[in-house]
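For this view, one protein chain was removed and the others were kept in their places.
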Amino acid sequence: MLKQIGRSSTWGWIAGLLALAGFMGAPPAGAAQELRIGFVAPTTGAFSQIGRDMVNGFQMYLDEVGGNFAGAKVTFIVEDEEAKPPVAVRKVEKLIRQDKVHMFIGGLLASTGYAIAPVSTRLKTVYVASIPAADDLTQRDAGKYPLMVRTGWTSSQPNHPFGEWACQQGYKRIVAIGADYAFGHEVVGGFQKAFEDCGGRIIQKIWPPLGTIDFGPYIPTIKKNADAIFTLMVGPMSLQFPKQLASAGIRLPVLGGGTSYDEFVLPAMGDEVIGHVSALQYSAALDNPKNVAFVKKYREKYGKVPSYYSESNYSTAQMIHEVMKKTKGKWPGAAQFVKLLSTIQLDTPRGPVRLDEMRNPVHNIYIRMVRKKKEHGYDKDELWNTVIKTYPNVGQFYKYKKEEFLKQPVYSRDYPPCKYCE
Amino acid sequence: MDGRRKLLLVIAALLAVLLATPHSGSYIMVLVTHALVFAILAMSLDILLGFTGLPSLGQAAYLGMGAYLTAILATRLQFGLDWTFWVVVVLGILIGAATAAFFGLFAVHAGGVYFLMITLALGMCVWGLAYRWNSLTGGDNGIVLPPRPSFGIQLADDVTFFYLVFAFFVASLAALYVLVRSPFGRSLVGIRENELRMRILGYNTWLHKYVAFIIAGGFGGLAGVLWAHAHGLVSPEDVVLATSVDALLMVVLGGPGTLVGGAIGAAIVVFLREYLSTLVPWWQYVLGGVYVLTILYLPGGLLSLPERIRSRRAKPAGTAEAKVLQSESR
Partner (left out) sequence: MDTNFWVIQTFNGVSYGALLFLLASGLSLIFGVMRIVNLAHGSFFLLGGYVALTVIWTTGSWFLAIPAAALAIAVVGLLMERVFLRPLGFDPLRQVLLTVGFAYLFQQAALDIWGGDNLDISPPAVLKESAVIGGFYFPVYRAFMIGMAVVVGIILWLAMEKTRMGAMVRATVDDAEMARGVGINTSLVSMFIFALGAFLAGLGGVIGGAFLGVYPGLDFAILPIAFAVVIIGGMGSLTGAAVGSLLVGLADNFGKALFPEVSYFTLYAPMVLILALKPTGLFGRE
């Protein structure tokens, strides 16, 4: 008796396994006139607030148009990539294979961009890089990723004019300290090239690992005889560095890459950052009607000032909408969509945006100084990235000739070489 | 169930996976492939944990060594992208085993909770190198691999690659099965049960444990080679403590000392980590809950369930419970 039960349960197990396998195979159905958009952003972990800013920006635009892009119902699927490149790769695979998305958007870190762009090529799906700023995606490797369009920026893009600006302010010797990964290398590299081409000298480069929160080991190594410090911080680093720099008694002027003072962290910062200058294609303090309306609405809805992470994804949604208007809500196919998206010209909260032939935006770069003031009619003194100079319509190669620029290697830890390092 | 029926069931389950997966939608196939790679890692850990009684908290280190070796050879030397893939497989096993041979010198003489701590420390060393040794590992950026090898057979094709990983999984399972049934495997179990007695009987228990540690490292290295190609990206995230802890959970969840238990556990944990988070934003509650509930209510893992249910049916509930608990505690 017992034996028989045993045998029948063996067959039961086998049948169950087969049934499970059959169940796994059920494919999802896709409706006509539907636009399926996958979105990867970190919604847990150290970068979760940035991830939420990204999602909120896109979601806000979707809500404004009632989830409808020119007749196509938008299915918006958000996946948590935890700010880890391998997780992002797995989530993108899921979005494409399981959810059959028409395109995927986002990713946070530049290293994530480098990791998921090849997936777009491998699985023949459009990738809209709204945040990852990895230079080579739209430079030396652009040919490898024919289905990728960037609506955000390249890491070095704002820092070419910024380097020149710093030089024009009379700074001669600058110490650079930046997060040790692709994005940090490229931001510092762009700044260094333009700064040194204009006659300045980077006299030291310091690379704390991404995620450093105790700068104790690094700050004392900063050379005291510099004219200024150039910093590139991301996520939790942004908050701790200026504080620890100030309490170490270093009073040098501080310049920074855009993410060092982005609005995602600015409200939590102390007064020690007042006077720090950074460069980016966006500031919440921008005084154009589109942005004022965007900031007010966003703040009302989500209780905080939008960061560039919000703006970039809001604008991305707007650009995709524009494309869908041209196709009357019909999905034009991946290659055609990329073609259409790269010819878009649009007024966004960050200003006018168009894309260059390598599918990277050309937009204004703003030099911004942190000031404590009232902005946009809010009645409290707050920290804002006040724009002090605008470089209009800056492309990823700035003043450099594209062909010559592309001949040099991508900015890295060792390029440009630190020839003035002491 | 007797041994033969168990074997039959395992073969049937394997056949089901083999036959059903290629028709199950391309994402499920990726998940199954990932699960099979981790199943190899979990089984390698089961040799230590389940059969020898050594709970290693650093198994991700060997996966990392194999994966980084594969990635570095492929990107720096374009080596391993044609038939030389098989050379890389051998090298991956060797580097895993060599790392374990080195680490084992530090770890194997320690027992119980000290073994946990030392393997944790050793795992952290490998992570530290992967994370900071920029010029070799690319640091936080990781290494993106070129398309998968082709040697007449195109591994870039996901179905083909699934078959390959499946073959490696079956081969590993068979090899480890033979190993644990060999006299060597029996003496490992003897060490687990009572090391002192084995020593008195004249066994060199240190050497036995050391060899088991190296074998586990070798299979870990193999899993690493497959992982690098399955994923197309090798990153320090693959080597973090959480990966080692997950591997432990896989074994404990499935059932330590059963080999296939680790494979089942791998399937569940991979599913939880990669698929659940796409369903609910609060996936960490579920993952944490699985850890807590497994520990509290499934001391022998899922594979002990049929046994527990049967003995509960056969005898009054209380005593059956006590008996199972007794047989679990060692």
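Quick notes on this one:
Order of writing sets the labels: A and B. Residues in every chain begin at 1.
Keep this in mind: a residue touches a chain if its C-beta (ideal position, glycine included) is under 8 Å from a C-beta of that chain, and two chains touch if they have at least 3 such contacts.
Please read these numbers as outputs of a predicted model, since none were measured by experiment.
In the complete complex, the residue from B:163, B:177, B:275 or B:291 that touches the missing chain is B:291.
Per the touch definition above, the residue from A:213, A:252, A:334 or A:387 contacting the chain not shown is A:213. Between the chain not shown and the residues B:60, B:249 or B:264, the one that touches is B:249. Taking the complete complex into account, residues 49, 55, 57, 105-106, 109-110, 112-114, 116-118, 120-122, 124-125, 127-129, 131-135, 241-242, 245, 248-249, 252, 282-285, 287-292, 294-296, 299, 329 of chain B touch the chain not shown. Even with one chain removed from view, chain A keeps its contact list with that chain: residues 43-49, 51-52, 207-209, 211, 213-214, 216-218, 220-221, 235-236, 238-240, 243-244, 246-250, 264-265, 268, 270.
The rule is simple: only the chains that are shown with their structure count from here on.
Chain geometry summary: the mean Cα position of chain A and that of chain B are 36 Å apart. Against chain A, in their complex, chain B makes its touches with residues 1, 5, 8-9, 12-13, 16-17, 19-21, 23-28, 30, 34, 131-132, 134, 139-142, 144, 147, 231-233, 235, 237-238, 274-275, 277-278, 281, 283-284.
Considering their complex, residues 6-7, 10, 13-14, 17-18, 21-22, 24-27, 43-44, 79-80, 84-87, 89-91, 93-94, 97-98, 111, 114-115, 118-119, 122, 180-182, 209-210, 413 of chain A touch chain B.
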